[in-house]
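All protein chains of the complex are present and in place, except for one that has been dropped.
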Amino acid sequence: MRTEAALDSPRENADMNEWPEPREELVQILTPDGERLEQPLYDRWISDIDADALVALLEDLTVVRRIDVEATALQRQGELGLWPPLLGQEASQIGSARALREDDFVFTSYRENAVAYCRGVQLGDLVKVWRGTAFSGWNPFDVGMATPQVIIGAQTLHATGYAMGCKKDGVDSVAVAYFGDGATSQGDVNEAMIFAASFNAPVIFFCQNNHWAISEPVGLQAVRPIADRAPGFGIPSMRVDGNDVLAVMAATRIALDRARSGGGPTFIEAVTYRMGPHTTSDDPSKYEDRASHEEWAAKDPILRLTQYLEGEGILTDEVRAAVKSKADDVAREFRAECIGMANPEPMTVFDNVFAEPHSALDRQKQQFAAYLSYVEGSTR
Amino acid sequence: MRTEAALDSPRENADMNEWPEPREELVQILTPDGERLEQPLYDRWISDIDADALVALLEDLTVVRRIDVEATALQRQGELGLWPPLLGQEASQIGSARALREDDFVFTSYRENAVAYCRGVQLGDLVKVWRGTAFSGWNPFDVGMATPQVIIGAQTLHATGYAMGCKKDGVDSVAVAYFGDGATSQGDVNEAMIFAASFNAPVIFFCQNNHWAISEPVGLQAVRPIADRAPGFGIPSMRVDGNDVLAVMAATRIALDRARSGGGPTFIEAVTYRMGPHTTSDDPSKYEDRASHEEWAAKDPILRLTQYLEGEGILTDEVRAAVKSKADDVAREFRAECIGMANPEPMTVFDNVFAEPHSALDRQKQQFAAYLSYVEGSTR
Amino acid sequence: MSEQLTLSRAIGAGLRRALADDDRVLLMGEDIGDLGGVFRVTDGLKAEFGAERVMDTPLAESAILGTAIGLAYRGFRPVVEIQFDGFIFPAFDQIVAQLGKLRYRTGGAVSMPITIRVPFGGGIGSVEHHSESPEAYFAHTPGLRVVSCSNPQDAYSMIREAIRSDDPVLFFEPKRRYWAKGEVDLEAEPEPLGSAKVVVTGADVTLVTYGPLVATAIDAAAAAVEDGVSVEVIDLRSLAPVDFETVEASVRKTGRLVITHEAAQSGGLGAEIAASITDRCFYHLEAAPQRVTGFDVPYPPAKLEEQYLPDLDRILDAVDRVLGRENSLTGWSAK
Partner (left out) sequence: MSEQLTLSRAIGAGLRRALADDDRVLLMGEDIGDLGGVFRVTDGLKAEFGAERVMDTPLAESAILGTAIGLAYRGFRPVVEIQFDGFIFPAFDQIVAQLGKLRYRTGGAVSMPITIRVPFGGGIGSVEHHSESPEAYFAHTPGLRVVSCSNPQDAYSMIREAIRSDDPVLFFEPKRRYWAKGEVDLEAEPEPLGSAKVVVTGADVTLVTYGPLVATAIDAAAAAVEDGVSVEVIDLRSLAPVDFETVEASVRKTGRLVITHEAAQSGGLGAEIAASITDRCFYHLEAAPQRVTGFDVPYPPAKLEEQYLPDLDRILDAVDRVLGRENSLTGWSAK
């Protein structure tokens, strides 16, 4: 039935209006032009970040961008099959990863190479997966970071389960799930928030909203800010400027602290922008409007930290030089390790499917070995 | 790292505090003891519900409860394999279903037998599924109601897709998804809200929070009111007293009106209570505390409407008698149709798998036919 | 010490034993706590081991599996209950794309000692999605072990072995046999998973099955004796991998093979067994292996399951077929 009131806004028709307006504003400590804002609620969490620490962050940002650029070059040169650039997202990844403890455990997607760098992954190991020599570049337990997940959103459940385990074990380690804006549409990510809330699990949901899921704008996934979802599940959330390494670090430390002290899960939306293609095989010209690209170029995370450090007189020529040479060294080493990587032995295709013997697979393995020697024989 | 601030509540640590406190209060028009409250925002939506309409609602509530009781008896007598009682949830189902138009389309779970009754499903058809003679009691297109869904939550996506289709077709029909509190934990239900919001689909998410998912209390599924989730997805929500047929009807009409006038999806949480077992094979004594059961018994939906009508002098003896005899007639007819139901022919096990011929299945069908006549022959 | 137990209680006893022996073992699922599961398999375990080890979870199968994987990363050994066969599909991605791949993905660094308990199969007159046999999906999935028990003793021993295994194991429980009783030796040292068992020795025909149809096959073998036919019945127990050595040895002896399961025929386990055995002992086969299975239709309504389910008569008809005796398809040809 339709009534005369049909066209009134429903918000006047019923108490659907007690919910806050979309939370558009971002937590910001460093403005795009390097001005530092007073943020009492956040500043206290990074009071230990002195000049040296700031320079260390600048170095991290510079190095991971350099690795990213190098990897893209390696892909163009045919040394890598594919590469998902993190260009533009350095602050989101460095600011959060540098807030973690060694005994925390990270479950990421494929684009979090800066996180892997912070966790201590060897340079060459960053690209094993992209060179196709292995499905995991490293042993997750060596660095407290799971193999990057390709199935969008699946890792958020793993992080939640891991966090449930930390609680059972009575330790104050925290699990961190990294995922993108597109991932928030997956059932798994929503179920992860539900389980995390129900079990009060010490997990951080760290969403990098880089505005794109391949060619799809974030607006297709969410009609209001992503950070607004978690509270409905009973999980507090923060919406931070993802290109502001200090804001990201402060927010992450707050979430870690909540988790360690029994406060349970926290959701962080780091609003940033994917300045490169989705992967080296993507073509953003088909869908991206240049305007927003330019707009975000002006919000560059490294630029603003550089300007801030210049303003503070911290960024001396020596410091500049030191950062540059570190980046050069890393890039050289990275390239060398990538190109020098050995290919796996043919028969290893059968390894590590099961922990215990498996009659069907063992038979296939034996028969394939027989086949290889037969072929060798006949071609000799 | 832990800081001195570690034990501050995070809400003092950051702007995670802009979200409202959990919305505990319910929209209520009829109190448990039949007092009618002034609810300007809602009353205007049921201004057409006069004495006759109120009596009609009382009759509906009485009849569907009678059907439910009869079905439970039929199960005890071995006439049905199983039955999921709706006892206690009559107002949620009648109040919402009676607000619908014939051209609306309903996608429910298995417990919505009162909704099916309102949609015009034949009495015997209500139990075909539970007697095991068919998987669908009716043709969905005859009554604008899909076959009740057994896979928890799956139907919410079907409703959303149907609503997307209504929009494409330029009609103002609305799709309604009925589901339970437990269902809200399923990825599908969350994905349905995301799609509904992104496509501004004319769909109503009608959640009957009956406090239980078999033996699991709603608190295990949600740490704050379920109605609080939808707004985060950009879907306005209402939390109504599910045992108040008038509040439910008003809320449903508001949602329908929004949907028909291009306002998109609305979420309604009808807070009620499952007064019976999950199904006839469940044993609530293993998990339910009597106290809350008694508490809810006092909130009975039929009791309060009866008291209100008595107070208004509407419930005369004739009316009372008419309602009772209607219920008696329906119960008799229901039982007769149930018991008189024919079993399916053996060979129909092969029917309606595909629309077009299928060589593998046709071969199996022919061979089974040969088998049946062979067995018959040899036993003759 | 040994006890008379139903199959469901035997599984419960195995779970209790696993929880007691290893404090990293956890049970997770819907309604497994106070209710003890809809089939009461976990009855009493929450009271005995507490809510931290016997966990009722929210209603979301993908999350149950996904969080179990996270718990396994953390060193736990989760035992997950899927309430009914038909409800495992929301978890399919976590099982097939995650659980089955994690060891391979990580070059052996990460173990996934997760057991997934699934009450499966029909014959209980239930509603849609409550009588399915999805085992072939998992048997086709690399990285997963799939087993099914048919009697209380195996149920008790196999669930313990499944939990002990460092590999993920799908444990299919024949729900219509939950109430079947049998002697269970609670001290018996379980043998590693993977071996089939000859439950009836015979000379003329090999009859291979698993789970709910083992009892039916044994009855069929008994009935066949009256027709002077000696049927050897093999309970596969392990569906992935299949113990082909045992099946092959039997077929080399009998020259004839009949396979029966409830799942749809096309692409069911019977196809793999027929194909592998034909490959392994082609020249010993006197007749083409025959499959007696559910039809290629969704599991039907209760009043039609009698038609759908393989039974003693359909099995004996297939036995006649491999023996070249008169049978329902004698002289039959497709129209």
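We just call them A, B and C in the order they show up, numbering each chain from 1.
In this text, a contact is a pair of C-beta atoms (placed from the backbone, for glycine too) under 8 Å apart; a residue touches a chain by one contact, two chains touch by 3 or more.
Predicted model only: the values in this text are computed from it and were never measured.
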{"item": "Given C:274, C:302 or C:323, the one touching the chain that is not displayed", "value": "C:274"}
{"item": "Candidates C:14, C:36, C:100 or C:202 - the one touching the absent chain", "value": "C:100"}
{"item": "Which of A:68, A:90, A:188 or A:228 contacts the chain that the document leaves out", "value": "A:188"}
{"item": "Residue, one of B:54, B:67 or B:166, that touches the chain absent here", "value": "B:166"}
{"item": "Residues of subunit B in contact with the chain not shown", "value": "105, 107, 134-136, 139-141, 146-147, 151, 154, 156-166, 168-169, 175, 187-188, 191-192, 194-195, 198, 351-356, 358-361"}
{"item": "Where the missing chain touches subunit A, by residue", "value": "81-82, 110, 129-135, 150-152, 182-183, 185-188, 213-216, 220-221, 281, 283, 286-287, 343-344, 346-350, 353, 358, 360-361, 363-368, 370-371, 374-375"}
{"item": "Where the unshown chain meets subunit C, residue by residue", "value": "62, 86, 89-90, 92-93, 96-97, 100-101, 104-105, 128-129, 136-137, 139-143, 240-241, 263-264, 266-272, 274-276, 278-279, 282, 285, 287-291, 295-298, 300"}
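What we mean here is this: only the chains that are shown with their structure count from here on.
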{"item": "Multi-partner residues of subunit B (at least 2 other chains)", "value": "185-188, 220-221"}
{"item": "Touching two or more other chains - residues of subunit C", "value": "57-58, 60, 62-63, 90"}
